[in-house]
Structure formats: structure tokens, C-alpha cells
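Heads up, one of the protein chains got dropped from this complex, but the rest are sitting where they should.
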Amino acid sequence: MNSTEKLSVLVWNEGVHESLNEPEHIGRIYPQGIHGAIADGLREAIPGADISTATLASDEDHGLSEETLAATDVLLWWGHKAHAEVSDRVVERVQRHVLGGMGLIVLHSGHFAKIFTRLLGTSCSLAWRNDGERELVWTVKPSHPIADGVENPIVIPQQEMYGELFDIPDPDDLIFISSFAGGEVFRSGVTFTRGKGRIFYFSPGDQEYPVYHHPQVRRVIANGVSWAAQPETRRVAPEVSNRPLGWFETHASPETQDRHAPSIVPWEVL
Amino acid sequence: MNSTEKLSVLVWNEGVHESLNEPEHIGRIYPQGIHGAIADGLREAIPGADISTATLASDEDHGLSEETLAATDVLLWWGHKAHAEVSDRVVERVQRHVLGGMGLIVLHSGHFAKIFTRLLGTSCSLAWRNDGERELVWTVKPSHPIADGVENPIVIPQQEMYGELFDIPDPDDLIFISSFAGGEVFRSGVTFTRGKGRIFYFSPGDQEYPVYHHPQVRRVIANGVSWAAQPETRRVAPEVSNRPLGWFETHASPETQDRHAPSIVPWEVL
Amino acid sequence: MNSTEKLSVLVWNEGVHESLNEPEHIGRIYPQGIHGAIADGLREAIPGADISTATLASDEDHGLSEETLAATDVLLWWGHKAHAEVSDRVVERVQRHVLGGMGLIVLHSGHFAKIFTRLLGTSCSLAWRNDGERELVWTVKPSHPIADGVENPIVIPQQEMYGELFDIPDPDDLIFISSFAGGEVFRSGVTFTRGKGRIFYFSPGDQEYPVYHHPQVRRVIANGVSWAAQPETRRVAPEVSNRPLGWFETHASPETQDRHAPSIVPWEVL
Partner (left out) sequence: MNSTEKLSVLVWNEGVHESLNEPEHIGRIYPQGIHGAIADGLREAIPGADISTATLASDEDHGLSEETLAATDVLLWWGHKAHAEVSDRVVERVQRHVLGGMGLIVLHSGHFAKIFTRLLGTSCSLAWRNDGERELVWTVKPSHPIADGVENPIVIPQQEMYGELFDIPDPDDLIFISSFAGGEVFRSGVTFTRGKGRIFYFSPGDQEYPVYHHPQVRRVIANGVSWAAQPETRRVAPEVSNRPLGWFETHASPETQDRHAPSIVPWEVL
């Protein structure tokens, strides 16, 4: 994307809770599906962006073809019941695009998505309890762009509890920590870098509670999209290279040579 | 600053090498002073910004009054011979503004500036040798905004060597590592967070070599300014607070309450 | 210290709550002072170590002379009412020893101690409330030596609440996160490196509650001491050095040359 083009965002949802009508009230809180509510929030927060959606059933690629990913700046991922049904081929493709610079926002039960455990290398397991407890989301890194303008704490009246130990690698940035009425805590907003790609995991959100209508949750997700987007990055994952001695003296790096004129430095004045 | 206002950047230089004409050729490579060259680079790279300069001799506050800092989004710092002459009162003031959200870019020999050692808590000592060696600046975190569009490596024909051990705390992000012809390495581009403020240290640059004319060095510094700026942040350093039980149920946090309407969440649909 | 010598640990407490008898029941929960209780816990947990104590009133150096610090592997710090009375000369001395490799454990209200804010560079401010709330201390980095054998969570029946935002730099390791009955969270166990020294901050502990008798709190503190100790490190803070080209080809580094024979590598077989 160049600066005259629109940011391209794709909200992916497995869409299984919606098709099974589980829970029964899901149609009332998410009439357009969970992805529909997330997309609505993004359209409101980032007016200039192109926001689309896809689901597991979209097509044989779950709506995540090579062409679609190549045109996507940031992919959001919601899944829960059907992680195993996501094809390994698609997971490998998404990983490659993330390593090449596509942003990835993983939400709530997406912690167990194949793409997340593959990128993180851990079990991504956690403790949970669905008692409709109040969740408080506390900002612990106010300087981070994802915390910009976010109330501290965010008060979510009812939520599924996610608790530590959250088996993830040390994140690059720990932005939010949640507590639940029952006393558990959770690192609920964390960032990672993999290859050239930026990843943000944010735990609030569930199929039983209208969390994706919460204005502050919407703000965090929109901030996450803006932070993860690198529209000007050439979408190539890092690769092994065999370099001759002194290669850099005559060549710009492949990454930059197509965008920059040779450096001319006035060393002759010395 | 709101989005209709200009980014405000202040380039501070002790200005002592220039006034002493040390080295003799400094007037040829930096006719407007080191700060003048840095400011020129920023004016070219960030056309919409308001770029100004100040020096140790500007006034009794070294040009860093409360009013000036309050209006500054990002402060750049170059010092070498006169670190001890910077008043403690001004250092305390700059620290407070950084904790409140002002960006700070510390350059080259500024590693020993009072403001840097005070914010980092270490000696910030290093190994050095001034033999005019070639410096190569390698990108190790290509996903970081400060690395955006930067050649890898940057080739600087002649430089003062700065080598490890660089006695700094573990940085938030390690973006650049330099090597020198003599074999030493240096963590030459690192970020830190202190309070709400973002800090970037970048080592290339010296009073003897025209490093601040190098297009790639200029690009890195401009990227650093854009990354460190938080013009919408209320400039208040974090403070101790005594909170009554359940304070968050009725009050938005002081940080955000002046900018956000109360959250209205459709929990009644449940 | 070599391996045949004892680990030397010094528990420092300002000792002001004890001398003022504030709160009135302090003598019942800490009959030997806060430092006495901490020292007792360490003597039990690390039988082979030499555990001593000092207070603000010990002598003109608050019991922290150059000689004492030089012989101390790990210093523990408890302060609250009298941070301002600690002399800057002593603070500078402690900082220098930490940079040179002395371990430092800062406890509870020591977050505002001069030595802590100086080493961290931030305000170290936080939110607090003294309502005797239950604190739960959750382990989030089970692989860290300081978490070894620690119950998850530690349940502390009554405590002063310490809440975010805790204005500290990003820690090297985040080991514990606490929640309080009122809903606040706190990064209660964090490590930092400054120079060659290892620092551990642990927030549980107060003058009003018998927290330092809690077996799990004692275990954490003992683990912290074991982790922070580097008895074989030469106690010299990192210093600036001016190195000739190729110095490393003939000289071992000053840090190691007194302990290692020259490297002899069988490269001749090639």
C-alpha cells in the first residue's frame, strides 16, 4: 500500500458459534456475527480503512487465499470451537505473511488457534472459568500506542475468566493486565514480533457477552490495528542468504535498494 | 498538540565544539553547528514539523525553560565536553517532561549526559577509539518503525569507534548493532521507556566527521522523532495516588476522563 | 567470595516504624524489627549464609560503609518514612556497588527509596490503599529461579493494596503479578539489571501485617537472594576505556585476565 491507498483490514472468524446458534442469545448480541461487530467497530474508528470479513466456510481457503493475504495489511483472528478444522496449508500461509510483515491481531479464545501456537512455540494454555465475572483491564504501559486514549481500568461488567499461567513466551510489550472478580489475573494485552510482522493478542471478548460492543474494547482493537499495520513494507519473509565478502560496499540491501537512491555523503570535505 | 497543530521538535546541542573551533574543520562540516545540521535533516524529512534549536549558552536555562519543554513534543540531545555544566535544575525538569510523555533522542556522546544517566540509572560507559574507522550499522529489528526504509547496513566511511560493554539497562528494543573496522561491536540504536516517555539512543555522529549529513543517519533520526512523539498525551508524570475501594466503578481515570464520554455498553441485551 | 566462603547478606531497614512504635502492634508482629523477621527467614532458608542487619541509625553511614558493602554479596532494603534521611553519599555508594555486581533486593515501600528511583530513573509511583485486603501473588514466569518451589498463588490474608500504574521501566523479568480484593493488580515481583548487578523488587510486606512471617513470602525472598548473589564477580562498576586497535589480540580483558590462563586452541590441526 502506498500512502494514497487505503489500509486493508480483514476480520476472520470461524463463525461456528453463530451457525450453531450457541449460545442461544448470540444472535441478539452479535446479529452480524462476532466478525460483524468487530468490523463495525473498526469502520467507525478508522474511517479511511477498507474493512472486510471472512469465515471458515468462506471457501476452500477459509477466505484466506494467497491473493487475499497479499492485499491484507492486518488480519484479525477469532476462533474457538473449530481450531482443528483450519487447514495446515492456510496456517502455513498466514505464518509466512506475518513473517513478511502482515499485522496479526489474535482475540480471546484465538489463544489456542494453530496460527498463534505456531508463531509462539508454546502451549498457549491458561486457566478459565465462565461465571460472568467482572473483568478490569489495567494499563501498565501507557506509552504504548495501543494504550492511547484508553480508560484505565476498562470495566467489563461480565466476562469469561482467563487466568494465569498463560503459557506464552515473554512478550515484547506487556500493555494490559486484567483482574477478575474471583481474584485471578491475566496478561490480557501483549505484543510479539515474528519476522517482520507485529502481533497483538487481546483477551477480552467472548461469544456469550457483548464485549465487542464495549467502546473501550473497540478502541483497543482499533489501536492494535493501527499499530500492527506496515503497509509500506515489502511482503517478503526473512530468508537465508550467502553473502560475498564486502557485498555491502557496492550494493544496497535487497530490502531497500528499490526504494532509495544511493547514499551520497559529503566525506570529501574532510 | 492536536492533529491540526504542528509537531514541535527541539534540537539541543551544548555548542562548545563549535565555539572553540575544535576540531579546526568543524566549521566546514557543520557551518550551522551540529544542531544546525540535525535540524536541517529533520526539516527535510518531516516537512510539517516545527524544528527549532537551543544550546547551553541560549539563556540561564540553556534554552530549556518550563514553557519551552511544555511545548516540545520531542527533544534531541547532543553533548560532549560540557555535560557537567548543564544545571541540575534543568536536568530534573527535562526528566519530569520525559516521564510525562515528551520524546527524547540522545545522540552519540550524549551517552554521558546527565539526563541520560539519570533516566537509565547506569554509568552508560563504553569503550572508544578515534581512528576514523568505518562503521557498519546493521538492522536487527526490521519491524520497528525506526528501521523503516533504512538501508541494511548503513555504511559510514569514517567514525569514532564506540564499543561494548555499553553499560545500559536492557533496552526495550534493540534496533541497530554496529561493527567497526577494528572488530568492536556496539548496540548503536536502542529504545527505552521511562514513565510515559519514549527514549531513543543512536550512537552514530561526532564532531569530527560529517555523519549528520549522511542521508541514512538522517532517516534514522527522523524516524526516531516520529516514533518518540506523543503529541496527544497529557504532559503529566505518573504520580502516587490513594484510591478508595471501588473508585473505578464511578470514575473514569484522571488520565482519560477529560477526553472520553462515559462508556455505554449494551449489557442489557443479556 | 570463593566457593569455600559464606554468602554474605545484609538486611537494611530504616527502623523508624519500630522506634516510633507505629503502628502500636508492630512490636508484637515484629519483635526484632522488620529486619529481624526478614533475617530470621533467610537464616532458616539459607543455612550456610552469613546474615546481618543494619538500620538508618546504625552509624553515620547508616551501617553501609565502603568496607561493609565491599563484603556484602546481597543487600536487602526496607524503608518507608525516612527515605529523605538516607544520605546521598550512601546512596551513591550503594549504586556504585550494585553496578559492580552487588545484588539488591528492594522490598515493599522501598519502591520510593532513593537508591531504587536512582537505579530505575522513573518516579516509581503507584496507587495504594490500606484496607487490609487479601493479596494473591500469581506466578507468571515459572521458569525463573525466584519462582522455584513457590505456591501459585500465594495467599496473603491481609495487605496494603499496591496498584498499577507502577511507574517502573520494563523489567528484565516479570515473575509475579498480584491482585487485591478490591480489583487492582500490581507487578509485584520484577527483576532489573544495572551494570553488573542484579536487582529484585518484591512488593508484599508492610509494617502493619505479619507478611514477613509468611512461609511463601520468605521463600521468595530467599530465592531472590540466591538469584541476585554473584560472589565471584570482581566488584568493579563498568568504566569508560580507550582501546588501541587490536588490543584484544594480545591481552585478555581486565575483567578476566587474572582468573584465566591464555586460551590455547588446537587450530594448528587445520
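Should a chain be cited, it is by its letter among A, B and C, assigned in written order, with residues numbered from 1 in that chain.
Assume a contact is a pair of C-beta atoms (placed from the backbone, for glycine too) under 8 Å apart; a residue touches a chain by one contact, two chains touch by 3 or more.
Since the model is a prediction, treat every value here as computed from it, not as a measurement.
Asker: Can you say which of B:44, B:131, B:164 or B:232 touches the chain missing from this structure?
Answerer: Once the missing chain is taken into account, the touching residue is B:164.
Asker: From the list B:55, B:95, B:109 or B:152, which touches the chain that is not on show?
Answerer: Hidden-chain contact among the options goes to B:152.
Asker: Considering the whole complex, which of A:5, A:85, A:170 or A:232 touches the chain not shown?
Answerer: A:170
Asker: Quickly run down the residues of chain A that touch the omitted chain.
Answerer: 95, 99, 118-123, 125-129, 131, 161, 163, 165, 167, 169-170, 172, 182-184, 192-195, 237-246, 248
Asker: Provide the residue numbers of chain C that touch the chain removed from this figure.
Answerer: Touch set of chain C with respect to the missing chain: 25, 28-29, 101, 136, 141-143, 148-158, 172-173, 193, 195-198, 209-210, 213-216, 230, 232-233, 238, 248-249, 252-253, 255-256, 259-260, 263-267, 269-270.
Asker: For the chain that got dropped from the picture, name the residues of chain B it touches.
Answerer: Against the left-out chain, chain B lists 134, 136, 138-142, 152-153, 163-166, 170, 173-174, 177-179, 181, 183-185, 187.
Note that only the chains that are shown with their structure count from here on.
Asker: In angstrom, rounded to a whole number, how far apart do the mean CA points of chain A and chain B lie?
Answerer: Taking the average C-alpha coordinate of chain A and of chain B, the gap between them is 29 Å.
Asker: Quick check: what residues of chain A touch more than one other chain, meaning two or more?
Answerer: 136, 141-142, 152-153, 173
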